[in-house]
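To start, the structure under review is shown below, and the notes come after it.
Of the protein chains in this complex, one is absent; all others appear in place.
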Amino acid sequence: MITALIRRLAEMVFVMVGISVMVFLIFFATPGSDPAARIAGRNATQEAVAQVRVDFGFDRPLPVQYVLMMKRLFVDRDLKSFVNRGQNVIPQVLEATPITLSLVFGAAVLWVIGGLAVGVIAAATQGSLIDRTLMVLALIGVSMPVFWFGEVMNLLSQARFHDTWLFSWVPALGYKPLSEDPWGWFKTLVIPWFSLAVLYIGIYGRVLRANLVEAYQEDFIRTARAKGLSPARVMLRHALRTSLIPFITMFGLDFGVLVGGSALLTEVVFGLNGIGRLTYIALQNLDLPMILATVIYASFFVVLANAVVDFIYIFVDPRMREA
Amino acid sequence: MTCLPTGSALRRGLAAAAGLLLASTALMHGASAAEDRAALMAAHRGGTMRLVANAAAGTIDPMVNYTSQFWQLYQSTYDGLLAFKHVNGTDAFTIVPDLAEEVPAPSADGKSYTFKIRKGIKFSNGQDLTVKDVVASFQRIFKVASPTAGTFYNGIVGADACLKTPADCTLKDGVVADEAAGTVTINLVAPDSEFFFKLAVPHASILPADAPAKDVGTAPIPGTGSYMFASYDPNTQLKLVRNPHFKEWNVDAQPEGYVDEVDYDFGLTEEAGITAIQNGQADWLFDPPPADRLPELGSKFQNQVHINNLMAFWYAPLNTNLAPFNDERVRQALNYAVDRDALAGLFGGSVLADPTCQILPPGFPGYKPSCVYTQDPGEAWSAPDMDKAKELVAASGTAGQKVTIITEDTAVSKAIGTYLQSVLNDLGYDTSVKPISANIQFTYIQNTKNNVQISISQWFQDYPAASDFLNILLSCASFTPGSDASINISGYCNKDLDAKMKSALALAVTDQAAANEEWSKIDAAFMEKAPLVPLFNPKRVDFVSGRLGGYTFSSVFQWLFANAWVK
Amino acid sequence: MTDPIRPALLDVDHLKVSFATDRGRVTAINDVSFRIDDGEFVAIVGESGSGKTVSLLSILGLTDRRTTFVEGTAAFRGRPILGLPDRELRRIRGKQIAFIPQDPLTALTPVHTIGWQIVEQIRTHETVSKEAAKKRAIELLDEVGLPNPAAAFGRYPHQLSGGMRQRAVIAMALSCNPALLVADEPTTALDVTVQAQVLDLLKRLRRDHGSAIILITHDMGVVAEVADRVMVMYAGRVIERGTAREIFAAPEHPYTWGLMASIPPVEGPRPHRLPSIPGTPPTPANIPPGCAFAPRCAHRFAPCAGLPPALSASGHDAFCFLDDNARAAGRAALFAAPETAA
Partner (left out) sequence: MTDATSPSETPAAAGTATGRPQSPFRRAMVKLWYDRAAMIAASVLVAIVITCLLAPVYAKYVSGTDPFRSSLSAKIMIDGKRVPVMAPSTEGLGLGVTPIGPTFGAKYMLGADTQGRDVAARLLYGGRNSLLIAGAATLVCLFFATLIGVTSGFFGGATDVVLSRFLDVLWAFPVYLLAISLSIILIAQGLTIGPFTIESGSLLLPIGIIGVIYVPYVARPVRGQVIALKRSEFVLASIGLGIPRWRILFFDILPNVTTTLIVFVPLMMALNIVTESALSFLSIGVQPPDASWGTIIQEGQGLLYNRPMVSVAPGIAIVITVLALNILGDGVRDAFDPRSKLRPR
């Protein structure tokens, strides 16, 4: 157990170091990435640029710069943005986190409930019109680009029908902290939640249905039915319970990736200043410290999600416990 | 250009309206200005104003920050020795005494100025302002490597040493305090006609002597203005409250504000910002309104919209050292071919942008309307002259060459790039557009290593002097091959014109009017060589809440929030 | 043997089962009739695919209703159960008729403990407390011979050996004291020694609980050991029926001869190779017209192109055109064969 844990930890560290090195190298391979002149300001003299270069250590060899930057990020925790001078990177990431978490968590609740409902209902009514309708809807959900769907939702709720009863409650785009205005928090996030969740409801509903249909061909379902259990109980306690394992795997990975910043399209469309948008803006501005911080943060969540999934696996599937 | 008549008529109408507005405010600042102001103060004082912006502008340090977004705020939070007058329009170009008791006369050789520092002024932390603070502040410009340390303040005696080793900066013979007399004398290496302007920009703010000698980032430094920064978080909010130690000493330089508090919220999209103002949840939006909201603002909310000229221009720098733009004829051809009215349309229509074919913006010192690159050359641009353009290209024999336009990845810049691509294709070039991140594009296009042929850029004034456009953008000194800091993006170095600019700068010390004459000739001379394509002069659209009154727009620092009320 | 007043425990009459496939309906079970009385031990024998499992599953309503069509009648204690609403059928299923599946590894839900699954069945049919159900489950596990039943209660299926799992499944089937146990090849997945133990267990249970047992198997050896009566199925039909004694003494259908021949002799030298029936059984989609076994039958002759006469209402009979003499001759030849080959 302990060795497995240590191995897992080593793997996580390896992956995160790998990613940060990759980002670092990508950054320095980019033309126009030299931040000295940008930091020095428009119309700065050559001396000022040179001064900045020395101050920020851009004249030192790359490995040294990398180590220094990592040290400032993790040890001193005072790594500062290249673009917004004086702005500490870590608090930025920490402030963006609750926004992304709010978005992803709410969407996750929606998509888990929605995915379960779609999958279970479709599997239970397999072959019927309900099943087919649900599957077509799920497929449409999978096929819609999330940013486009978000935009259409914005168009409907912010412009076209904003004055009607349907969407008059929709507040302006942006984020309201849960601690300050819980109701406002909820209202601003409902539509982003829904937009983000649609894709996953589609995916999860389809996968779950396929798994359930497959489960229904298993012998143990026949046993359960032969026991005289009600169809609902057969579905929920036997078929669903066993089909949940891949569902949970998917959920863990998706949740991790989204919290890590992959919700950026939704964040961009709905003006939520979460991790994804932060990373995106940092990348656009070639703000290396911010990029490193956000990307390491993102990969941390992805790797963590992988680890958590493995753990949950053991929890959910007794067969994995001895392995 | 059949739609031109309507366009220009509208423009004229609007100009008239703006003139009226100007006249009325001028009246107000006339004879009984002080009494009026007292009455207004009694009626409107108090309340909280909410400003919104997409993003914060970085460090709060007034000596480091170089953005119009925060310079606007520094007007009411920090003071220099001198200030631009806090009034409407181009009257704001006037220099008025701020922390100095009066605008000093130069010494006989024009190289030194003695400022008498006002007594009784306190920083927002309660400390008294002394001459020591003044000296320390000038040293600090170099110690924090202010972006303009090497360009604005390098003329002070001892500045060279400070630029080399900022940590040991003393400016021993450059900025000399006389504690007993309460004066500070600044000695220059050579006379500088623009030195007062340089003292009036935020980088020359007077800060407490004990302010940290490094960029303070997000920790505000106490100032002497009527407001102080109470808190700053670049992700969420910048809060300004009244400076408890402030007593108005010169209403032109640092007027007392109406509102008690200003909450400047960040992170709202432009769309959301506009909606918030419409709903009365915010009073003003920093970012320009998105294009698709303009028709709505101009019709349903026209009483809340203020449109003002900006001392700025959008232009396309042409790299005069790379084919095909190393050929003067090609540069002229493009100038002829560009439909500046269409470009104005991309910026939001003829109300929001004036076509221009010269470098200096209207209303600027040295501006004399002239346009050669149009169908009927004269004072104003009327229509593109495609025939002439094609002739010139044919003469140059460069048709068919590849051209890449580098634009910012913002909507307007990209749209302009796309339009210019169409024009260049029409002229026979094989053109592509390459948008890059706005934050990178500005340095990217400056560096000769990137071999940029043509790009889209803008220039906004720092202070009202023709040299701020012509000398900075086109002097040989501004061109440093291989550097990211080479603001002469065209890489154009014309020895004759360079000499003329030097003499105009020298002339201005003694005779500003004659110098301005010179500058307008230089402007025209540059345009003959066409190292760039002036596109249009943008205008500022301020959309304010229905409750906001006392809107004042300074041509230097734009909207003055301290002069506005919300009650 | 049959009591005319008291209805049979299970009475199946003219059962026909067909499936909807991509190429239309395919009949898998045709004209199957049988009856079982309380306490009887009946074996249904046939190769895989002969329809023995399907026929019983369809009686229990465990086939897919959308794709499977069941015709004919089946009555449990006189009450027709085919076409009964699922809700009512469920009260019989698991409580009065219990099902012992073939492979206990796949037949138990892998994510629940053995005990949980037994308790679930008990509590579905009887209103008892969890504790009582647990106690009962442990007793059952003990009864089927699981060592340390309390520990087994908390085990997951994959943690038990094959034989233990089969015992657990049987314990589960017994949990409501069913009148009829349907055991679908309960020994196939087990090795020989465990097979014998499980069969002993079944016999003992019949004795102790008085349940009737239907044993589905392809192994004539198993049948010989335990069954009272035997039905042989081939290609969806019952092709021979009789008491175990009758069938083992005088099998009448050539197919049954083949099955008997494949039992390894209990005594004497083992043959090099057990004789087997040539060819493979047909799938439901391509059951030949007439006698389905004809293509593989060494004794086929012209009439086999048509359907043989139906089985007699009771007693020992085979679904075959061969007359008694031919049956006796064929039987004799076959039983002699292994010896001569050796």
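Things worth noting here:
A, B and C label the chains in the order they appear, each numbered from 1.
In this text, a contact is a pair of C-beta atoms (placed from the backbone, for glycine too) under 8 Å apart; a residue touches a chain by one contact, two chains touch by 3 or more.
In this text, all values refer to a predicted model and were calculated from it rather than measured experimentally.
Note that of A:Leu79, A:Ile99 or A:Ala298, the residue touching the chain absent from this view is A:Ala298.
From the set B:Arg37, B:Arg50, B:Lys239 or B:Arg293, the residue in touch with the chain omitted from the display is B:Arg293, counting the whole complex. Of the listed residues C:Thr63, C:Gln102 or C:Thr187, the one in contact with the hidden chain in the full complex is C:Thr63. Only one residue in the set B:Gly110, B:Pro362, B:Pro377 or B:Pro435 touches the chain that does not appear here, and it is B:Pro435. Residues 1-3, 6-7, 10, 14, 290-300, 302, 305, 307, 339, 341-342, 345-346, 348-352, 404, 409, 411, 414-415, 417-419, 421-422, 425-426, 432-437, 440, 444, 541 are the ones on chain B that touch the missing chain.
Interface residues of chain A with the unshown chain, by the touch rule above, are 11, 14-16, 18-19, 22-23, 26, 29-32, 127, 139-140, 142-149, 151-152, 154-155, 159-160, 203, 207, 210, 217, 246, 250, 257, 260-262, 264-265, 268, 276, 279-280, 283-284, 286, 291, 295, 298-299, 302-303, 306.
By definition in this document, only the chains that are shown with their structure count from here on.
Taken as a contact graph, with one node per protein chain and an edge wherever two chains touch, the assembly forms an open path, each chain linked only to its neighbours along a line.
Separating the CA-averaged centres of chain A and chain B is a span of 41 Å. Distance from the chain A centre to the chain C centre is 54 Å, each centre being the mean of its Cα atoms.
If each chain is reduced to the centroid of its CA atoms, chain B and chain C end up 93 Å from each other. In chain B, no residue reaches two or more other chains under the touch definition. Across the assembly, chain C contributes no residue that touches 2 or more other chains.
Chain A contributes residues 126-127, 218-220, 222-231, 233, 237-238, 241-242, 316-319, 322 to its touches with chain C in the complex.
Here chain B touches chain A in the complex through residues 56-61, 64, 66, 145, 147-151, 154, 163-164, 166, 215-219, 233-236, 267-269, 271-272, 275-276, 279, 281, 409, 436-440, 442-444, 446-447, 449-450, 472, 478, 480, 483-485, 487, going by the rule given at the top.
Chain C meets chain A in the complex at residues 57, 60, 62, 66, 86, 90-95, 98-99, 101-103, 106-112, 120-121, 124-125, 156, 158-159, 169, 172.
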